[in-house]
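Only one structure is covered here, and it is reproduced in the block below.
Note that one protein chain is taken out, while the other chains of the complex remain in position.
This part shows chain A:
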Amino acid sequence: MKAVSVEEAVAMIPAGASVMVGGFMGVGTPERLLDEMVRQQKSGLSLICNDAAIPGKGVGKLFDAALVSQLTATHIGLNPKAQQQMLASQIKVDLVPQGTFVERIRAGGCGLGGVLTPTGVGTLVAEGKRQIEVDGKAFLLETAIHAQFALVHAFLADYLGNLSYALTARNFNPIMAMAADTVIVTAEHIVPVGVIAPDHVVTPAPLVDYLIANG
């Protein structure tokens, strides 16, 4: 793990990159990284995030600045700007059931080719997918998702990069921290090694590439 400034971290992300962003309706989202993405105008992004948040919050800022060209998400109904951009074909949107979304990312981070899920069988979601029967039950083959970058927000990070999370701000963050080539983390608090007890570390330090210095 290397500690860097938010400017340095975002400078590493090229335009058009695939980027996973943690958070659920903007809760548990690395806001400082997103603000810097907007400042550096990282356009053409292939964004992987549960939702589009709301304008002015979380990944909503990326839609405000029209930086997204592809979106994989589960729900974008609370962001009118993302809806408009989808209906105007400015962004290509792949809507995925939430349980499938998180399992595809988990598969991507765990070296699996995909997962078999009953969710979506017999619906529009099944179109173009392989259906596989196991013990007489139908499942869809849903392939793994991996990204070039994961932008993760933790509650505590120690000087080594061990992470823990708080309340409902955990959501997709620890799953995404497994599933990208480069993992960049912001934290509410950066604390000395040992403050996060081994039993309370959720994301172990070797998974973290860059930690954004606070202040």
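The rule is simple: contacts are C-beta pairs under 8 Å (C-beta built on N, C-alpha and C of every residue); 3 or more make two chains touch, one makes a residue touch a chain; residues count from 1.
Basically, contacts and distances are computed from a predicted model.
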Original post:
Of the candidate names "Chemotaxis protein CheA", "Sugar ABC transporter permease", "Imidazolonepropionase" or "3-oxoacid CoA-transferase subunit B", which one corresponds to the UniProt protein name of the undepicted chain?
Top reply: "3-oxoacid CoA-transferase subunit B"
Subject >> Given A:Val4, A:Val38, A:Ala65 or A:Leu95, the one touching the chain that is not displayed >> reply: A:Leu95
**OP:** Sort through A:Val38, A:Ala65, A:Val121 or A:Leu160 and give me the one touching the missing partner chain.
**Re:** A:Val121
Subject >> Absent-chain contact - pick from A:Val6, A:Ile91, A:Leu156 or A:Ala169 >> reply: A:Ala169
**OP:** Write the list of chain A residues that the hidden chain touches.
**Re:** 24-28, 50-51, 53-54, 73-78, 83, 86-87, 95, 97-100, 102-103, 106, 117-125, 155, 165-175, 202
